[in-house]
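Of the protein chains in this complex, one is absent; all others appear in place.
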Amino acid sequence: MASIVIPSGLLLGTLLLIPSLFGDFTAYQIGLFLIYGIVAQGIGFLWGKTGILPLGQTIFFGSTAYASAHILINIETLGWQLVLMLLSVLIAGAIAYVLATMVFRGKTDSGPYFSLITLALVLIAEQLASTSPNITGGFNGLSGYEPIAQLDPFGNLYYLIVGVTVVSTMLLLALNRLPAGLIARAVSDNEPRLQLLGFATHKIKGLVFAMSAMLAATAGVLFASHQGIVTPTSAGFALSAQFIIWTAVGGRFHVLGPLLGSVVLAWLTAELRDDFIYWEISIAAIFILVVLKSPGGLAEIISIYFKKLVKAQVSEEPSYCAAPNVKSQQPAATLQFDQCHLQVGVVQILKGVTFTTPAQGVVCIIGPNGAGKTSLLNVITGNLLASKGTILLAEKHIHCRPPYAALSSGIGRKLQVPSVFFSMTVGENLTVATLAQRAKWYHYFSAKPLLWRSAYISSLLAHEALPLTHNLAKQVSELPQGHRQFLEFAMTAAAQPRLLLLDEPCAGLSTAETHLMTDLIRQYQTQTKGLVLLIEHDMSIVEALSDKVLVLHQGQVLAFASYVEVKANKDVAAVYAGGTK
Amino acid sequence: MTPVFLLNLMWQLSLLAVVTLGLAIIFGQLRIMNMAHGEFVMIGAYAPIITSTLGLPNWMQLPVCIASVALVALILERAIIRHLYGRLFDSLLATWGISILLREMVELAFGRGFQSVPLPISGTVSWIGIDYPAYRSVIIGVIILLFIGLTIWYKRSLVATRIKAMVNNPELAQAVGINTVSLSRRCFVFGCISAGLAGLIIAPTAQISPLMGLDYLIRSFFVVVVGGLGSLEGLAIGVGLIAGSQTLLGALFNQTYGYIFVLVLSILFLWLRPNGIYRNS
Amino acid sequence: MKNIFNKLLIGAALAYGVSFGASVAVAEIKIGVLVPDSGPAGLFGPSTRNSAMLAAEQINAAGGINGEAIKILFADVGVPPAEATQAALRLWRGKGVEAFVGMHDSGVREALLGRFKGQVPFVYTPVYEGNACAAGLYATGETPSQQLAPVIPYLMSTKSVSKWYLIGHDYNWPRDTNVLAKQYIAKAGGQVVGEEYLPMSVAEYDSSLQKIKASGADAVLITLVGGGSVGFNVAYAGFGLDQQAIRLGTLIEENTLAGIGATNANGLYASAGYFSTINSPAAQEFAASYYQQFGADAAPLNTLGESAYEGLMLLAALANKAGSLDVAAMDAAAEGIQYQSPRGPATMEGRHVSQTIYLADGTGGAFEIVKSFANVASTDACNQ
Partner (left out) sequence: MTELIAFAGLAGGYGDSQVVFNLGASVQAGQALGVFGRNGVGKSTLARLLQGSLQASKGTITLKGQNIASTPPFQRHLLGLGYMPQTAMVFDELTVGENLSIGSKSGLAEAYFEIFPTLAERLKQKAGTMSGGERKILSFVRLMAEDTNIIVLDEPSEGVQPENISRMEQCLLARKKQGSSIILIEQNLTLLRAVADQLLGMDAGKPVLQSTLAQTSRAKMLEVLSI
């Protein structure tokens, strides 16, 4: 709580002092910069957390500015004015949500294209604004109205702006410390992993984009009152580009960074533009330097110095609480492949795979490299779509739904190269995994779920030998590859899926670690009485773990039987003739 | 579909093709979202003015154009761009900064005012029964020849394959003996020079001022996006769609519709076919 | 290249010099002069500044305003309205400026009026669409009615043209201008054969030129601005359309003409209240002292830049007559006030200036005045 209240309080205090210290004109100026800063804060949150760079935030800023100008011109009562303004902000958010979810649906790599779409949209908006004189007043703009509640831009309106700024700051600071903020960060960190944890990432991106759009829209409402005029430049690309520069220089990873960037740069611009002819060049140079050398901007630099000054408090061991049960614990079920084909480009990867697993037990998948083992897991989770044939889990079709729906149907998956959230700590990784399938929407906006600890994760961490137990506060990027295998295993198993897919979980592990991993896998299976599908090269592990072995070769099932039977199988021996295993 | 309209269409197509070429090389091949592309066109357009300021004869315009653009490009590549390979977003941001920098530099050097470059070939010539500006006629021919040459070169030359290879798999490219550092630099400078040459060609037919670059940036970007990155065929299709639809709608209705249509078209492509219309497979 | 270094040096000197340049003011009236230093209109910044400085000097030499010397402070308004307003307010609220002279676009004007609210006198000087009326606002710039009412019939009779094609950028000023143009053309017995508005973002004029050609127009009224005007006119001549139709522009001034180039300016006319080549003694004298003071290679004079001189002259005349810079007193004194300027005699009527309008021929790359129309009143002025 203190981490939200103290910065917000300091911000509020500083801003409230400005009129009496520097006079009402400076307050007027700062008021405008704060309005810009609110937009930049929204951009910073979106860009810094989810990695989406919006080039057209003035679409929302400008359109609600126009809307509220019309509201102030045409509507008499304050109450209705406020209702309609709120409505315009909500509409902006809804449009942003629809736009982003539509573009991001089914793709994880459309970031740059989305940016260009917002660029094209802002160009359209600017064009429409300047050539629709009946609606926007054209080039000369829409003016001749009183500010909201007759608040004087040189007087009380400033306090309204300060209020909104502080609320926006508190909101974002709070989000940073809530599960919602954690999930937003996870999107840019490792989107495929988040999808496998059951999160529909395009909707998360849509929500964050909608939030940044609503901040821009709110700022637009204030702008209309503050300026008394709205012109096409308020909906134009040039202002959008300014927002980006301010956000980047101020620092997109911190809530206060974009605010600082907007106020400092805009104020310096106002002060220096008239007299210092190299000002624009300087801004461009600073911007380039920030992009190249210091992506965290001013805020990052300041916080490094700040941390040197103020010693970090020793954080005490948080007191964890029991996590609620997963939303629906499904009974064990068989996995059934029927004539499943997979084609990528012109390459046939799976050629009529057919098998039915038991509902319980450990099934090891073996086969030479290129046999289609990982692809088999990919069609189960929906990362690749089978081109022909059916896949049934508990008699239900699962071969044509997106990866984020896998976990809710009871399928968890660990990838071949450990795929975790690299910018987070081990503890945060586990928290994200614990939220999966347990948290309802309101849990994301409450701090308590951050301390959730499921019984299963507790039992895992109780293993002294588990390399995670004493590393909860460590960054994943500092973790060796082998330890990441355990982390990803824990995350995949956290939601207790009835079907656990493990792709070479023992690769890169030491002998002792391999034993631990095989123990954990076996324990998981006995505890949940579910099904584990495991790709493994090491025959000793296969022998130790497997109830059944599925041998794949060139996209087809070569054998599906017990380890002993498979070992005696001549076809299998022929495939492995050249190899050791 | 009058003959003049067809010639105008050809002029617009060849002009947009030559303007976009540089971006197609730098964005399409090197994956640098070069927001300063228009500024290189602008510097190229200033070449005749630099030439006359230096008191050089007119035929020196071409070498002056190549030299000045190459110099700027080389400095920027060494100082900034080389850190940006493989960093798509950062390349967009940093080159946006570069574009401001270049605009301001040119403004300091040559002032804000409009410059004028006389047509090297004046008058009109008769084509398919109509009079058409001689300079345009010659340039259409030159650009067509240029692109035929480029297509042949691109198909045959090892350099083109090596650039493709470098972008596709930098590590392996090094392993087969490609000096990727130097190849990227040469590729970037080449792209900039081609933008500069486009500027030189445009100079006598358009407004010349430090702010002119933006006119050429946006459409080029959407050509590359609509056509698909990294192939001359894609470039051709993109140019055809963007210039064609704008010219057609401009002639049938008005320019505002043409402009908005191009933007909407680009959005649809970015959304539904982000790899562009042309994919060679 | 020497030129480049000089400019860099001047820039550095400016950067250093400014902070020391502010002198101690004793009983001075501060006047804010709003000039476009950045943005597309930035190219008018230098000539506007120079003209304003010249005016201030001459006003002070003639005894200032009500006996007090004036001091002008500049602010850059070549930026979006929100930022431009701030720059102006900084002078007003922060630096004690008591009156404004502004040379900027209409968006900025509307934004400023919303802030000034008649509390400070404001002289608006550039060519504009007319009909801006507010307490404390005085416009010296040419409005469409002034630029077109005498000129269109004159061109139609002397050049024997009757079929007009109207082309402009898609915003208020061109559209307002053309509303009036159509009336004048009809009245003089001509017809409008085409009307077209281009988005600012389009730099392609072929289809418009084709439409002009097909329309059989023998005169084209151009209300494109800046770079668009240059590009259009260059392409126009390239197609040989200068043989088919004369061109009349209401915002083609010396910089635009330089960009169009001598070879592309055949039959290109411009109508404005000022050209650097007006050969009256007053104009000659003004130009001479301008280039003497700011050097032979100073930013070329043009109607927009020179308008700042007009603005300050009007402001001085108004304030002297009113006896103060009080808006109410000035509003009361405004009607009928007269002053002399390089443009000729000027009279304020309906908060706008009745002035001489010149028609100039740009053929050959320099404006040659072909006709002057004395004392043209604006019909886009304010009703008293």
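Lettered A, B and C in written order, each chain numbered from 1.
Following the convention adopted for this analysis, contacts are C-beta pairs under 8 Å (C-beta built on N, C-alpha and C of every residue); 3 or more make two chains touch, one makes a residue touch a chain.
Quick caveat: nothing in here was measured; it's all calculated off a predicted structure.
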item: Chains still shown that are in contact with the chain withheld from the display; value: A, B
item: Sole contact to the chain not displayed, among B:R87, B:K164 or B:R273; value: B:K164
item: Of B:L172, B:L252 or B:L268, the residue in touch with the unshown chain; value: B:L172
item: Hidden partner interface residues of chain A, rising order; value: 345-347, 349, 368-371, 478, 480-482, 504, 507-511, 537-538, 540, 577-580
item: Residues in chain B touching the chain absent from view; value: 158, 161-162, 164-165, 167-169, 171-181, 230, 280-281
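In the analysis below, only the chains that are shown with their structure count from here on.
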item: Chain contact graph, described as a line, ring, star, complete graph or other shape; value: complete
item: Chain centroid nearest the full-protein CA centroid; value: B
item: Averaged-CA centre spacing for the pair chain C and chain A, given as whole angstrom; value: 53
item: Chain A: positions in contact with at least two other chains; value: 123, 127, 131, 277-278, 280
item: Multi-partner residues of chain B (each touching 2 or more other chains); value: 108, 218, 256, 259
item: Residue numbers on chain B that touch chain A, as the complex places them; value: 33, 80, 83-84, 88-90, 92-94, 96-98, 100-101, 104-105, 108, 218, 221-222, 225, 256, 259-260, 263-264, 266-267, 270-271, 274, 281
item: In the complex, chain B residues that touch chain C; value: 2, 4-5, 8, 11-12, 53-54, 108-119, 122-124, 131, 133, 135-136, 204-209, 211-212, 215-216, 218, 246-247, 250-251, 254-256, 258-259
item: Touching residues on chain C, where the partner in the complex is chain A; value: 11, 14-15, 18-19, 37-38, 74-76, 79-83, 85-87, 89-90, 93-94, 105-107, 109-111, 113-115, 170-173, 175, 197, 199-201
